[in-house]
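The structure is given below, and queries will be raised subsequently.
A single protein chain has been omitted from the complex, and every remaining protein chain is retained in its original position.
Chain lettering (A and B) follows the sequence in which the chains are written, and residue indices restart at 1 in each chain.
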Amino acid sequence: MTASTVIEPKKRSETLYFALRNNKLRIGVLVLLFFIVLTFVGPMFTDYEPYQFVSSGAQPPSSEFWFGTTTLGHDVYTQFVLGLSSTFIVGIIGGGLGTLIGIVVGFTAGYRGGVVDELLNILTNIVLVIPALAVLLLIAAYLEVRGIIAESLFIGCLAWPWTARAIRAQTFSLRNRDFVDLARLSGMKARKIIFSEIAPNMMSYLLLAFILQFGGAILTAATLDFIGLGPTEGISLGLMMNNAVLWGALLLKVWWWFVPPGLAITAIVGALYITNVGLDEVFNPKLREM
Amino acid sequence: MGLQVENLTVYYQTLRGSVQALEDATFSIADGEIMGLAGESGCGKSTLSNSLVRLVPPLKLIRGRVILDDQELPVADVERMNAYRFRQLSVVPQYAMNAMNPTRKIGRMTSELLRSKRVDYRAALPEIKRRLDLVKLPQEVLKMYPIELSGGMKQRMVMVLSTLLNPSLLIADEITSALDVSTQKAVAEMLVEFRNREFVKSIIVITHDISILYQIADSIMIMYAGQLAEKASTETIIHSPEHPYTKMLIASLPEVGVRYADTRLTGIPGKPPLLLDPPVGCRFRHRCPVAFEKCVEAPPFLEIAKDHFVACWEVFRKYA
Partner (left out) sequence: MLKLNNISKTYSVGTFGGQELHAVSSVSFDIQDGEVVSLIGESGSGKSTIGKMILRLISINSGSIELDGVDISVAKGQALKEYYRRVQGVFQDPFSSYNPVFKADRVFSTIREEFYPGVKKREWNHKVENSLKSVGLNPEQVLNKYPHQLSGGQLQRFLIARALLLDIKFLVADEIISMLDASTRIDVLNLLADLKSRGLSILFITHDLSLAYYISERAVILYRGCIAEMGVTEKIYNNPLHPYTRMLMASVPRLDRKWEEVDVELKGQHAALGKGCVYYNRCSLPAKDEECIRQRPPLIEVTPDHFVACHKL
């Protein structure tokens, strides 16, 4: 009824316009890009293996060992850049799996409703209250060798309930729109309606969900690694901190061992959340600052 | 006295430029007048009402003055307008109650509203109850939550609230459009009742439903694409309109008793212009059957007979 109905908004370019001008988004993406580039370029500047004895222990940063060495004589820089890549792997696989399960469960529950919805709701609530640590202790007791991939899958399998709930609610409201009824009148099958009518309306929402899952998975992995429930092989930022504490880096004041991984995790997860808030502002006109 | 609006021009700021939503509106409303404001969506009727009550971004005042009871209103200054809003002019929006706090009882909401205007709730209570009786609402509504009231009850409650301080001007913005016909009638007649009892001096009723205006309004103003087209008494607008747009609009309305099989009504071909870059001159000329060269100039809003204002060169030619 207002004058705004007469204007023809150019949606896509408008989103881009706000995206490029959003400071939170700019900072978040910049920080993330820095670490992604480092993950790919970093390993080119080292000839060592992460657990290779390279020099006497606890050397402070120098031109030869950029980030110094650990008490055990490993190169911190090598461990750091390789640990970064495992952090991103956990984020992508764990966060991706969490989002995927969340999407399937959320869409199904939201679109079908009724009994299916109730059953999935029960399942969601059960997974939500499973104590992750207890399960992990059990797994640690039975599995001798655990890799980063296995850890990611485990995280993904436990992290989906919140996403599922959010997507279910969104689907629920979209399902009642007339265009969904019209699709049903066109004889479309339920799965096709979900993926070709409902999901495209939630792309921004799904992206936000994935970013949150991505950050969450990284943080969970770091926590698990730090308390010693992480992978038994390979290297990650969390493992570095775990080792640093185990070998007394705090007491011996070998700060160059635990500061880089700690800082990196904080920066990456922080940047993800800032990006998320920024994207939210871009996609949601109500939050935009004019 | 009454309301005078002079050359009011308000634009709507967007990323892609200014939407010229209201262009040089000049009209007046006398004391005791109920003026209906009608037009299609996007014609500027909501912009006009918002400009009188809350002219905030993205709306922007370009020029013009608004005078209520011989006092110029600082329409562009939201802070200073606070002193006038609710006391001198009040608005009943379409979904007023839905925007209100659902966790507050109506009585408490009323007292908070009154306190913010420095009016004592207890002192006002007898008058509130008297007016509730008048609109046939039980006094218990004050102890109820908004959700416990039906659409029509909410609308009547908001009407009582917004006219409690006897403002000079009441703006009713599409207040009946979401209601059923039976409730619609009751609410519309209440507006007349409020005017007759001098709770308010004059009323602007904004609606897209002209047949409601025929029932309750003294005069009707028709807007098209941000410009005033015609203002006259209700009888004149319905039965002998002059502006080609008004004529075509009235002729397109089906009535009980008109059948497709007997009389085929026709609409107005074409669609309203985009106000981001409106055509110069009369904005209706592209759809107008009687447009001629002169129409590239914007027609003024002139009084062709007593209280009958029209903005159309063809009509001026006829009356010249």
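Everything below uses one rule, namely that a contact is a pair of C-beta atoms (placed from the backbone, for glycine too) under 8 Å apart; a residue touches a chain by one contact, two chains touch by 3 or more.
No experiment lies behind these values; they were computed from the predicted model shown.
A.B. asks: Which of these touches the unseen chain: B:Val258, B:Val280 or B:Val296?
C.D. replies: The missing chain is touched by B:Val258.
A.B. asks: So one chain is hidden, and I want to know which residue out of B:Ile34, B:Met81, B:Ile210 or B:Val315 touches that hidden chain in the complete assembly.
C.D. replies: Spelled out, the listed residue whose C-beta touches the missing chain is B:Ile210.
A.B. asks: Among B:Glu189, B:Asp277 or B:Glu303, which residue is in touch with the absent chain?
C.D. replies: Going through B:Glu189, B:Asp277 or B:Glu303 one by one, B:Glu189 is the residue touching the chain not shown.
A.B. asks: Just the residue numbers, please: which parts of subunit B touch the chain that's not shown?
C.D. replies: 40-41, 136, 148-150, 152-153, 180-186, 188-189, 208-212, 214-215, 238, 248-250, 252-260, 264-268, 271
A.B. asks: In terms of residues, what is the contact footprint of the unshown chain on subunit A?
C.D. replies: Output for subunit A: 8-9, 11, 177-179, 181-188, 197, 200-201, 203.
Assume only the chains that are shown with their structure count from here on.
A.B. asks: Could you work out how far the Cα centre of subunit A sits from that of subunit B, in whole Å?
C.D. replies: Centres of subunit A and subunit B (C-alpha means) sit 52 Å apart.
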